Structure formats: C-alpha cells, structure tokens
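Note that this complex is displayed minus one protein chain, with the remaining chains in position.
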Amino acid sequence: MPHPQSFTCSSPPVDQVGVIERAKRFQTRSVKTQSKMQGLRMILSMIDLTTLEGMDTPGKVKQLCFKAQHLHDSTAGLPTVAAICVYPNFVALAKRALGDSKIKVASVATAFPSGNTSLEIKLDDVRMAVDQGADEIDMVISRGKFHAGEFGYVYDEIAEVKNACGPSRLKVILETGELGTFDNVRKASDIAIAAGGDFIKTSTGKIKPAATMPVTLVMLEAIRDHYFKTGEMVGMKPAGGISNAKLALQYLIMVQETLGDSWLDNHWFRFGASSLANDVLMQIVKQNTGAYQSADYFSID
Amino acid sequence: MAKAKNNSALDSVQILKTYKMYIGGNFPRTESGRYYSPQVNGKSIANICRASPKDMRNAVVAARSAQPPWASRTAYNRSQILYRIAEMLQGRSEQFVAELQIQGLKTQDARIQVQATIDRMIYYSGWCDKFQQLFSSVNPVASSHFNFSVLEPTGVVVLLASQTSPLLGLANAIAPIIASGNTCVAIANEDQPLSAITFCEVLQTSDLPPGVVNVLTGKLDELMTHAAKHLDVNAIAADQIGTPNLEAVRADAAGNLKRIADLQIDWSDDNQAQNPYLIEKFCEVKTTWHPIEQISSSGSGY
Partner (left out) sequence: MSKMKTSLWKLDPAPESSDHISLESSYGLFIDGEFVESEGGDKFATINPATEAPIAAITEATDTDVDKAVKAARLAYQKVWSKTSPTDRGKYIFRIARLIQEKARELAVIETLDGGKPIRESRDIDIPLAAAHFFYYAGWADKLPYAFPNRTPKPLGVAGQIIPWNFPLLMAAWKIAPAIACGNTVVLKPAETTSLTALKLCEIIQQAGLPPGVVNVVTGHQKVGAAIVDHPDVNKIAFTGSTAVGKGIQTAIAATDKSCTLELGGKAANIVFDDAPIDQAVEGIINGIYFNQGHVCCAGSRLFVQESVFEEVMRKLKHRIDTLNVGDPMDKNTDVGAINSKKQLQQINQYIEIGKSEGADFYQLQCDLPERGFWCPPCLFTGVAQSNRIAQEEIFGPVLAVQTFRTVAEVIKKANNTPYGLSAGVWTDKGSKLFNMTAQMRAGVVWANTYNKFDPTSPFGGYKESGFGREGGVHGLAAYVKI
C-alpha cells in the first residue's frame, strides 16, 4: 500500500475547461431505437433507489422496497433496480421487505452526511449496518480533514471503514460539491481507491452541486488510471441530480467511452437517484407504444 | 624620445581611411578580395569592398545567431541601446558631415541629414517598449479561454538600403527593423557607402550586440538576388530599388515566402519616416490561447 502522504504529489493535474469540453461531447451522442431501449433497461438495473430523509419511516421504506421489485408491472420483462439505499436503522426492515429478490441493500454510514464525528462512532455506525445485513456501505470522507491537508487521516479512515465492512462492498462518497476543484476531486478519488474503496461516489445528495458529468468524468479517469496501473476494477456511482433518462444515457456513453464495456454492469456502475426510475420507465413505455407519457401513470413511492 | 613635430594638420600627409564591411561585430574585408571604386564628380572616393555571395552568407549566419538573444533582451534594454547609438552619432557628427560632403552633399544638407539621423534613432529608441502595447490585443473569444495576440520579430531582415539617402535612409530603415528584435543585413548605398561603414563604427561602440546589424557594400543587383533567394532570410525591406529590381526580388523571395516590404518613404519627411507601422511591418502576430477555469464565488460551473 503506498504511503498516504504520497497523494499530495502523485495525483495528476486536471484542466477544468478541458474536462467540461469532453463531458459536453458525450452529450452530443444520439442514442436511438434498439440501443436506446437497451440503454434504458441498463439504467434501471443500475439504480440505487434512495430515500435518505430525516422523516423516513418504516412505511416509506417498505413502499420503496415494493417499488424496487415492481417498477412498472404493466410492462413485462423489466429488470429490477440494483439496490435500495437507506439509513442504517432501516437496513433490517429493507432486507426483510426485499426478501429473496436479488436487490441489494445499501446503507449510508459514518455520520452521514457530514461525517463529523469520531472514527470510533463511525466504525460503530458501519458495523451496525453490516450486522443488520447491509450488502453495501456508503461512507462519507472527512472533507474537513481533506481541506486541512490531512490526506493521511482521510486515507486511514477509509481503510479502517473498509476493514469494518467485512464482506460488504464499500462506496466512498467524496461529496464533490464541497471539494471545490477538479484537482481535489481527482486527489480524493485517488485516496479513496488506494485506501480500498470498492466504489467511489460523487455525493450525498445533500449538497449542491451533486453529480455532474464533468465531476463524474474526473472520477472515471481516476478509476481508469488505477485499472491501467493495477488491472483492478473499481466501481463508480454518481448520485444526486440525475433525474432524467436522456442524461442517464449520456452517463452510460461516458462510462463506455472512458472505461469500456466491462463497466456497463450494475456490479461496477450505479446511479444514486430517487426520481430517475420513473422517467426511464416513461421513456421505455413511449418507445413501446409510440405515445409520449404522463407522470400520472407511473407510481411515485 | 623624439618630439612630435608641431606641423599644422594641413602640412602633414593624410592617412586615408580603409573602408571595410561590418559582419558579426567585426570589420572584415570581402572574402573575395574584390573591390570597386565609387566616384563623386568623376573622382574616386575610396576603394570599397565588393561583397560576394559568400559574404552575404556569412552576414546572414551572423544575423541568425544574433537574433534570438537580441529578441530576448528586454524592450527597455533595446531601447537604451538605440538611444546609445544616437549618443555616439552625436559625438561623431562632424565626421559624418565631412563624409557626406565627400559623397557630394553640401555642408548645410549634410548637417541636416546627420541631425535627422540622430533624432530618428531617438524616436525609434522610444518605441521599443511601446509598440507592443499599440499593436497587441486581448481577444474576447466566445469560450472560456484567455486569448491574446502579440507581435514577435520576423527574424532576419535584409535591407536593400536607400540609394538616395546614404546615412539617414540607412539608419532610419534599420532602427524600426531592430527595434522589435529582428536582426538585419543591410546592403549599403552602392555609390555612397562611406557613411554606412562609419555608421557601423558607431554601432560597434554602442553596446549593440555583434550580428544584430551587418552591413555589406557592393553591387546591389548582384547581392539582392542572393538575399532574395536565401532560405534563412525571413524578410526583405526594399528601399526604392526601382521597379525591375523590386519585381525580381519579389519573384526570388517566393522560394520561402519572404515578407517583402516596399519602403516608399521620403526619409526627410518626419511624417513618413517616424512611423511605428514600420516596426509592425517586420513583425509576426502570435496568438495564444489558454483555458480559463470557470469557478465563481457561487461555485457555478464546477
């Protein structure tokens, strides 16, 4: 494992204007007919259906779990979403509600969303979620420490959390909206990957801007560099702000052109979203029927 | 110890000046050994080097190697050196007046010429660190880039110098060429080359680095062809060399797409001779692009 302090100089610089230009070019891609249907189904299968509200209740979580398994029953042959994403205290409930569907339960942890507590409490938070049966843990990095230049602290913390995850896969939320520059996003990505994160994830959804294509591209490039160097794949999860099918398709184009086909799978790529699924469903039904759809015909949970 | 005789100057035997050429800061004779004897009023004024193509080549080599360091001097420094040339001219003005007289000028006209030469040198000295601000631009492109255009010297410029104004025309044409950082190979006035060579003595003692200005004497029609065809010459300034000559130079210059400046200037006219566009003529416009990061205080764009 590289010495954490080495991250201060090993991350390559990022030119923001160049990244934005490149991201825009993905958006000129036009996805039509069969490839569109294929893409839309892929998006559904990659969604982490999320509820992370202070007012979450068992009822709300149960509804979401039902939705996850029955996206739009009037359309046959749809995939299910990849996972349900909830707070730790709803993990057991979600696990029960999802039964033997293959849908995973992801839990945020580590004093989500701020991450401002002690390492011990964070680790307890993680252990609790894992004990309740969480398949995946979405942690937040300590942005304050990161900005203070304590990259070693950030690295060690991620490594400890990874350790506490046991068999559960770890998604490391960088909260890019608080990192300020693409150079920092790149550096944080490199730290998270080196410390053992199975996924890197843009945002908590509580801070704007959340996921953007340029930010995601910078993170994908970090994943690619790691793959080129080590042959190890790391997953990516943009979260927050991706609410329509067209944008999600452009994300998939970006993943394919940056990382390749191997990442076009929900084991390696996820969308953290609450309202994306319905827009994708509307597009699928439109493709099938030829008629533009209304939101009234798609259940909101 | 023998005492110097107290003879008056008029009684002693005159030591005649040998006029050589000015290449790379030295005063060599032509490698060819050839000479010619320009005449004023039917009388030979001196034996003058008749430069060969090889001399031209040597001069271009000197100019080429002097060019990047000259261009990388600060504009302030180039300005001071041009001013120094004016100072040295002032100090030797009587010698120039005398030489111009030998070349056929009346005393009063010679004095006017010398004074104008000094003044023009000061004029262009002042432009060295200003023309850039006049001709540069920041270009408001419709994308997130900082974009600016500046002038850079063209490189090595051959001056086919004035056949009518042997000192003023030469110096006045050289000054805007070198002000921006070009180096120059000048072909002196064929019939009146004396003041050109003496001007080089001024240049040599004015902190001007060797090779920045080189002066050849000889036959214009012979030398201009080699200059125009020379692939390491970037531009030619032709000072009223006559239409047939100009056309020949233009055609020869196409070999490497030299810039040709046809100087239609009356050097005695301040309005024409004092002209920053003469500096611009021997410059290239370079445009540079660089991205500008888009992060405002609100974080938008990030």
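General observations
In order of appearance the chains are A and B, and numbering begins at 1 in each one.
The criterion applied here is as follows: a contact is a pair of C-beta atoms (placed from the backbone, for glycine too) under 8 Å apart; a residue touches a chain by one contact, two chains touch by 3 or more.
Only a predicted model underlies this, so the values are computations on that prediction, with no experimental measurement involved.
Taking the full assembly into account, the omitted chain touches A, B.
Interface note: of B:17, B:106 or B:145, the residue touching the hidden chain in the full complex is B:145. Within chain B, the residues in touch with the undisplayed chain are 134, 137, 139-143, 145, 147, 149, 152, 154, 234, 247-248, 250-251, 253-257, 259, 277, 284-291. Interface residues of chain A with the unshown chain, by the touch rule above, are 12-15, 17-19, 21-22, 28-36, 38-39, 42, 221, 224, 227-228, 252, 256-257, 259-262, 264.
Going forward, only the chains that are shown with their structure count from here on.
Taken together, the chain A residues at the contact with chain B in this complex read 15-18, 20, 177, 180-182, 209, 212, 215.
Interface residues of chain B facing chain A in the complex, by the touch rule stated above, are 144-145, 291-295, 299, 301-302.
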